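The complex appears here without one of its protein chains, the remainder shown in place.
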Amino acid sequence: MSYYFTILSPTDTPIFNIAFGTSKGGGDGIARFRFPDTAQYMNQFIIHSSLDIVEEAQWTNGGMYLKHIDTYPPAAAYISAFLTPSGARFLLLHQPPQLPNSGSSGGLGSSSLLGSSGNLVARGSTSSIAANPTSPQTEEAVRQFMTEVYESYVKTAMSPFYKQGMEIRSPVFRTRVTAAGKKWL
Amino acid sequence: MTSPGDATPVKPPPSFSPGVGRSASKSRFPDEHEPTLSIDAELADTGSVSSPTPPLSATTAELRIRSASPQARSVRSSTPQLARSSFGSLFDGRFDGSEDIRSLIIRAFSPTIAVYASEDTDELIKNKGFKGGFWELLRPFGETITGKVIIRDSIGSSRAWEDYGVRFVDLKGLGRAPASRDSGRDSALAQIEEVLAQQLGSAEGSLGASLSSKDVLGFPATISLAKLFLRQLLSSTTAAPHETFGHPVASVITISSRNKAPLETLRQLYAETNTGDKRLPDWVHQEYLRYYVLVHDEDRDDITESTRLYDQMKRHFGLHCHLLRLRSSQCIVTDDDSVQVPHCEWLSPQEHLSGAGEAETLVDLGTDGTPYLFDSDVSAIKSFIRELTVQSVIPFMENRVAVWNDQVASRRRGISGRFMSMSRRWAGFGSSSRSGIGGSGGATSGNYDTEHNFYRQDTPEAILRKMADYAFMLRDWKLASSTYEMIRSDYGNDKAWKYHAGAHEMCAVSMLLNPLAMSAKIKLESIDQMFETACYSYLTRCSDATHALRCLALAVELLKSRGGSATESAARWAMRVMDFGLVGSVGQILFMERVAACYASKTPVGGAKWGARRRKAGMWSIFAADQWLKAGKPTLASACLEEAERLYADVLDADGVFPMPEMQSFIDNLRHAVKVEYLQARGFDTQDEPAVDDALGTEEISEKLDKRNHRRSLIGLPAQLDAGTLMSAGPRDAEDQPNDDFERA
């Protein structure tokens, strides 16, 4: 499973980005997306497009954690969202590794449009999170991750030198997010 | 609609001033302004009138991409109101004509009428310039029947249709096709792709030239391409056992007045349709309507003679007869009352590839060889077809539906029918003789010919399917869907997978076409489920890619036309099409555009800001643009880019800058690449190109600056001062300055 985590300000400006891979089941914590490395903009497109759903979901869902809200089927990218009361959005894109037989939901064999080379690392890992991005276990793990990041985010936002809506450049925060990712995802 | 005249009294906002416009023209002629006040006023006036973008259109101009073409640029600056109007039509009418597409789909499932003409008839028609004989003469006219066609549904209410049509096919070719098609099944899809590629080839050339005028009105280019694709797809499926749309509803048996033994010939032709090698395969229902036509040669034969023969025909064959009076001589374009034969709308991909190109050039050149007919012939044919359809075919179908509904469907629906199907289900336990063959399910009716994979035409399963198809073609979607619904599981029990797939497909399609049914979300889910099943049966169980693609394409278009949350389902199906790899490279891009169109058609709920899918639509448009560019079609790419820009305009801040830096740079690069390719394709050689490119570039850049200034001006005064000093530096500097700004941005 590869992850791309973004925090968007209430005005949709990304203030924090990080890409990482799973550390569960022998994962090395390195993100391997299905797009070639030159196409990392894809993650941003997918995240950005899921804002359509976030905007809708935030009115129909009272909680901060909106769970898995959107999917980008061609790349099997799943988006989970978390809204802070102040209007920042935490968006986590997760993409299961491309297994030979992990296919589309119909089980009809996948010839993914944007597929690239297969991912050797997490193959064979049967950790529930990697296996199914929409399973309750995954939802729970993502929720834990989001909550932990939220705590760190609050602290970071309290720093007198941080201006609201500005990019978060704090290495401390980045470390904390990485740690949370390692711990839960 | 805003005209420049209306707009001038309004002082342009600061956002608009740099680079072009009033302020620039003022500073350019300071001296002329000095001498007299009146001239000054006059000049200022003309300055503002000729200023390219009045305030209102300035906002719309921001929504559009500048890269399209030099022509597009001039269009924008000289006729801003066009841009305005295109903006107005953006979200509802723009991608679309969903009504149009519905009609296209409905007409794709028109009753098939086989034409079986005597040799003398075909001979006569060939002399008129129709190589294919009588069938070819009728075909284009059948596609739209003049006037309204009134159809009664199963509960007796009538409805008039403007767009009814029938499809004439050559009886000799009927039922033969599937055998050959099985081997070349994939080639049907390949052919579609080839047709698209061909169309694109000509499109990029001819359409590029006229794009500037067309694009502001909503890109017929790609729309028509998507339509062409759908039409090709819908006409690529020929008669098959599992659905009866290609089976003849009626057969037109024709002789001409030249025939020496008319009645005998008619009898013989009739007999040939029942026996011998013209007999249709076992899976085609034989009880179709026979219709007898006497073609009278106006130029050579005596009408009284023909009338007498016609009366005889009526005595022998009943009411389903027609006397068609045609002239036998060939009509050429220079004749006084010549009428051009309309184009066939429903050409199969194969026909398209073999003949379309030829026909097109002929049409373009207007040379002889293009079929022309005398006006009298045309009206004779039209009224013949109308009479055939309205007085014979439709009543026949209505009657059949009623009879079958009464005799077969009600029995199946009734207690005994349920018991029947129940007992069938239990039969597996009782009689071991059948379950041995039938396999594990034990629920086979035994009617399914597992060896040849079809139901004989007289089994209840086949008849019910035919009844449902008739109801469908009569546009009684309620009856059709309930009938499909009833039988779809039966096919599954028999493992008649293609039938199974077809019934699920058409059940969902007819539900979606039924304007009254279904508002609830549950229904939508069940429809999705049906498409899913159909698609799985077609693709995995039968590896029938053509039907699977048709099924999914119908799902996309019909769900899209439903609006609301159905559009999201539609988009998902379109993605599935891409995922399955059912379409070739051009098809992939078309489906990307369809995804964008589906998302774009989802409108916000009740004036709220949310509920729309603008970002998703914009993203897919961008991807499509990228792919068009990679496919070497910069014109189409630029159309998609513009579309994306419009879609994104709503969700981005006024500055039009994407919050995500990598997105922004991707889009910027794409724009640039499209522009370069476009100019190269238009024939600017490499020496010229940089200059032109630069000119375009600065314009785009100055537009960017506009937005930035606009944003700054919201913050405070300094920005305006900034812009002011910038202006006073003169127009030349004004163009250089933005460049820097751009670099920084």
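The chains carry the letters A and B, assigned in the order they are written, with residues numbered from 1 in each.
Please note the rule applied: contacts are C-beta pairs under 8 Å (C-beta built on N, C-alpha and C of every residue); 3 or more make two chains touch, one makes a residue touch a chain.
Methods note: contacts and distances are computed from a predicted model.
Student: Mind telling me which option in "Exosome component 7", "Ribosomal protein S35, mitochondrial", "Trafficking protein particle complex subunit BET3" or "D-2-hydroxyglutarate dehydrogenase" is what UniProt lists for the chain we can't see?
Tutor: Per the UniProt record, that chain is "Trafficking protein particle complex subunit BET3".
Student: As a test of the contact rule: which chains in view would the missing one touch?
Tutor: Hidden chain, whole complex, touched shown chains: A.
Student: I'm checking contacts with the chain that's been left out. Which of A:G62, A:P85 or A:P160 qualifies?
Tutor: If we include the chain that is not displayed, A:P160 is the one touching it.
Student: List the residues of subunit A that touch the chain left out of this view.
Tutor: 155-156, 158-162, 169-172
Everything below uses one rule, namely that only the chains that are shown with their structure count from here on.
Student: With chain centres taken as the means of their Cα atoms, state the distance from subunit A to subunit B in Å.
Tutor: The computed centroid separation for subunit A versus subunit B comes out at 38 Å.
Student: Subunit B touches which residues of subunit A in the complex?
Tutor: Per the touch definition, subunit A meets subunit B at residues 8, 11-14, 40-41, 44-52, 55-56, 58-59, 73-74, 104, 106, 108, 110-113.
Student: Using the touch definition up top, name the residues of subunit B that touch subunit A in the complex.
Tutor: 532, 535-536, 539-540, 572, 575-576, 578-581, 588, 599, 608-616, 618-619, 622-623, 651, 653, 658-663, 665-666
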